[in-house]
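Here's the structure we're looking at; comments come further down.
With one protein chain removed, the remaining protein chains of the complex are shown where they sit.
On to subunit A.
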Amino acid sequence: MRNKHLSTAILCLALAAMVACKGKPSDSQIQTKVTEQLSTMPEVTADVKDGVVTLAGNAPDEAARASAETAVAGVEGVKSITNNIMVTPPAAPAPVATDTAAMANPADEALRTGVADITKDFPGANVKVEAGVITVTGELSAAKWKTLKQALDGLHPKRVDASGLKVK
């Protein structure tokens, strides 16, 4: 009889412990959930200590910074959040052409795109675009140059200047 009481007590204690565990997720459990929530924000990191989540890293704008916090706030066991995320707008794409004259000429930009598509397959040639004129330098076989010239002419430049090209 006494023994039975004891085992019941132990069982109750064990159950209580399990419930307690379930009610209070560990830091590592929180970390897993938080990381899941932040999976769409590769530049944001989270650190969990005693249920306090510290967010760090970069967000492209204020809205993204706030939404990271909101997402994490919904995770069970999170007591508070320290939001150290910095708002860093994505870097502007590196300018393809540095000279302003060429940048201002949209026709040159279109030509450059066409030229870039074509010249990838012609490693021996150096092709430049300036004021509607395509200049080709370097060294190519006659057959390759013919293919390149046909493709470049198809872009309708003002002129294709190959005076600096060596044809083997």
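Throughout what follows, a contact is a pair of C-beta atoms (placed from the backbone, for glycine too) under 8 Å apart; a residue touches a chain by one contact, two chains touch by 3 or more; residues count from 1.
Everything below uses one rule, namely that contacts and distances are computed from a predicted model.
Engineer: Which of the following names does UniProt give to the chain that is not shown: "Putative spermidine/putrescine transport system permease protein", "Tripartite tricarboxylate transporter TctA", "SH3 domain-containing protein" or "succinate dehydrogenase"?
Structural biologist: Matching "Putative spermidine/putrescine transport system permease protein", "Tripartite tricarboxylate transporter TctA", "SH3 domain-containing protein" or "succinate dehydrogenase" to the record, the invisible chain is "SH3 domain-containing protein".
Engineer: Which residue numbers on subunit A touch the omitted chain?
Structural biologist: Touching the missing chain: residues 113-114, 116-118, 120, 142-147, 149-151, 153-163, 165, 167.
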